[in-house]
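Please find one structure pasted underneath; my questions will follow.
Here we show just some of the chains, and they stay where they sit in the whole.
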Amino acid sequence: MIWNTNLRWRLPATCLLLQVAMVVLFGVFVRYDHDADPHWIDRQGGENATSDMENEFYYRYPSFQDVHVMIFVGFGFLMTFLQRYGYSSVGFNFLLAAFGIQWALLMQGWFHSYSQGYIHVGVENLINADFCVGSVCVAFGAVLGKVSPVQLLIMTLFQVTLFSVNEFILLSLLEVKDAGGSMTIHTFGAYFGLTVTWILYRPSLHQSKERQSAVYHSDLFAMIGTLFLWMYWPSFNSAVSKHGDAQHRAAINTYCSLAACVLTSVALSSALHKKGKLDMVHIQNATLAGGVAVGTAAEMMLMPYGSLIVGFLCGIISTLGFVYLTPFLESKLRIQDTCGIHNLHGMPGIIGGIVGAVTASCANASVYGAKGLANAFDFDGFKTTWDSSMQGKFQAAGLFVSLAMALVGGIIVGIILKLPFWGQPADGNCFEDSVYWEGPCLRMETEELETKQASKPGSGSRGLGGHILRTTGRRGPGGRSGPSPPK
Amino acid sequence: MIWNTNLRWRLPATCLLLQVAMVVLFGVFVRYDHDADPHWIDRQGGENATSDMENEFYYRYPSFQDVHVMIFVGFGFLMTFLQRYGYSSVGFNFLLAAFGIQWALLMQGWFHSYSQGYIHVGVENLINADFCVGSVCVAFGAVLGKVSPVQLLIMTLFQVTLFSVNEFILLSLLEVKDAGGSMTIHTFGAYFGLTVTWILYRPSLHQSKERQSAVYHSDLFAMIGTLFLWMYWPSFNSAVSKHGDAQHRAAINTYCSLAACVLTSVALSSALHKKGKLDMVHIQNATLAGGVAVGTAAEMMLMPYGSLIVGFLCGIISTLGFVYLTPFLESKLRIQDTCGIHNLHGMPGIIGGIVGAVTASCANASVYGAKGLANAFDFDGFKTTWDSSMQGKFQAAGLFVSLAMALVGGIIVGIILKLPFWGQPADGNCFEDSVYWEGPCLRMETEELETKQASKPGSGSRGLGGHILRTTGRRGPGGRSGPSPPK
């Protein structure tokens, strides 16, 4: 099936419409919170003077910046492994995240920071908005290369909404703990994305298979993404934990889990290859599963060895998933999961939810101290009567709610995205930048693709690599300084 | 015109001379400030004991590191989009910034941190030095590919000097607020650079046009620069704001403005292409304009929706600039602006100055609180009698002073750089690494270029890409471990 991929009116209209809506809604609803308001200074100088250092900014800002890097560079570059989809991987991720964080500030704000008619935002809201977008980036991994930027914006709009509802149910109604988002971010994002890609199943995707792999340098670009995700994951899991020991502990546990995960990923990658060679796909992805899987329990007393065990298992499960499960999902269940998010976010996310439930159930005052236990799980207010086992049950419930929301939401959004006018590429044009990008090195391929669409697919692909270089330097007299204006 | 591009004596002499001067001047003038001096400990243990956490280091250091990344990786890689100028983009940016921060520590130190015969430096000075160099990096974008490293060092020497004088006039004489440097860094840097490139006009630059464009992977390298600039811009605009709410607010506003800017840049990029395709040039550059344009007002009560509006407009204006204005500037005004800095730093910088003046004018005690207003604009000392409208007028004056300094300074420095003995490349050798760099993959091109200079230009360029790979692995037996010593 051939759709019209000329987005000249659809993409600008979508972007401008959404952005105007954001401006209006921010104008009506969004204000600074107490720590970002000039009245902050009134807290100083009196008897109970507060040091500026107590401003939430100094507790959270370094972690926020690390999370920000994970969302934009981490996820963006992780997906550049495709040989001809680097512009789109980084660029569309940039676009959807930039929209998503605004919409998330509003949605999460209405649920969690709303008072006296206004949403009050501070640095913690920025982190949570990034988190919410993280789940969209996860889902993007499943549909990577097969959707248009318009579809991505629509998906972001709906997914952020559903994410916020789900997060509200978990954190506010079920009183679940999920600081690093094993359930709210990874499980929800992964199964949402997998459901969407299942609905968007493309029977002739094999026509684009020659581009669904890496070239040497695209794999190195992807490693930039992998490493920034890996290095900053301790910040991710600790960013919104309580001040002091919880934040500290979350970072240590994540550090441990990720380290263990690297060794087992490498071990399995080598063991599953007949000559014992390593596969970059596993190194780029499975090494991160340990971070996903301690997302719920990192701030709890998981203990360093507990973290190592979680990372140990997840490296194995994730690598096995890439080798055996992803091909099975594609051939039997018609789930075309471009980046293998089921292995990196799906299974480890569920494991993370379970680990969290178990760790919470086992919590007791001899380990946490009486005050520490109440503080860690907020056993006060209406939760005064709760004990750890109750907390554990609610944690488990939260996992099921996340899965249910992801499946139902994914089906609805998938059906919306299946509508034929969003500018999606044909099955033979997937994983190809030149469908949506202009560039000196892309022009020849565009012509080629246009010809191809009329003739039989795949025949021209062998030469693509060569063209990338041969056609360089032909942007015409304008060069960078003068891209041609529209005619 | 053919200049001698052999820098064997000129570049080493310039570097060593400048560095020796730095050593001597640092020896005479630079000392640690109070928070970096061992006497710090004397503040502890008594009645009014100060926590170590109150050391300025902990307020500013994380922001400093983010700014540092923007200057070296952000600007450095943003300019690697050129297919054959990656070494120079990153390498020369590295060189000029490394010299510039030293000279800026001195110049800014004499103006702002001088007492009892010494300049006292601390982490805030490091940030300000990075800021100052930021304006040189901006100007570098205009002359990129057309100047020698010696010229860049000379330009840095003068531009840092002029920057510091301008900054002193604005911040200390006019009492202007400009935390993120819309005026002092971006407006000044851009118009300075544009004036210099106007003076250095190269009538036959079309001979190098085939290299003034990107190849596939060079655009991905440039996205590393773009994203690190984009992600860390909230740190840039908040790095030297007052502790507490001002720093917090500046980060939030910048985050909002940048997010909005991405959507309108994408919208315009698509709308201005006849098939609705996106241009990497816009994604790499226009998406950042929102950060420039809230540089002055970010710490004020611009409000989140105000930031969105600023970002919204700047994405549009910047993209329009790339499509219509840059070609016009080049063909009509003879301003060859390699990176399009007028669109990213020039116009958004002016907008930022105006937004700052307006926001300052509108400030009042009902929004800021009486104490907050006085604190935000330093309405004390000789400014006790000032009101917001007065502040607004001085802000506007600061913008004009910056523009005037940039134009006059740019003309003078441009004339100095036009002297024929700085080792600049010929018009047909611009945007080419092999003029100044040795490397296994560059050797063949060098020979080719040397031949070309005698014959007609452009003919050999089509094959360049191919050579990049074909000549690899020929560094000879020495390899990395043994670059040939001079003969």
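The letters A and B name the chains in turn, as written, and every chain counts its residues from 1.
The rule is short, and it goes like this: a contact is a pair of C-beta atoms (placed from the backbone, for glycine too) under 8 Å apart; a residue touches a chain by one contact, two chains touch by 3 or more.
Model, not experiment: these values are computed from the prediction.
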2 chains shown - copies of the sequence in the complete complex: 3
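The rule we apply is simple: only the chains that are shown with their structure count from here on.
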Approximate Å spacing (C-alpha centroids) for the pair chain A, chain B: 31
Complex contact set, residues of chain A against chain B: 6-13, 15-16, 18-20, 22-23, 26-27, 30-32, 35-42, 51-53, 55-58, 61-62, 65, 68-69, 72-73, 76-77, 80, 86-87, 90-91, 94-95, 98-99, 101-102, 105, 121-123, 126, 149, 217, 221, 224, 436-442, 468-470, 472-483, 485-487
Footprint of chain A on chain B - complex, ascending: 51, 53-54, 58-59, 62-63, 66, 81-83, 206, 209-217, 219-220, 223-224, 227-228, 230-232, 234-235, 243-249, 251-252, 255-256, 258-264, 266-268, 270-281, 283, 287, 301, 303-305, 308-309, 312, 322-324, 326-327, 330, 336-340, 367-369, 371-373, 375-376, 461-462, 464-466, 468-469
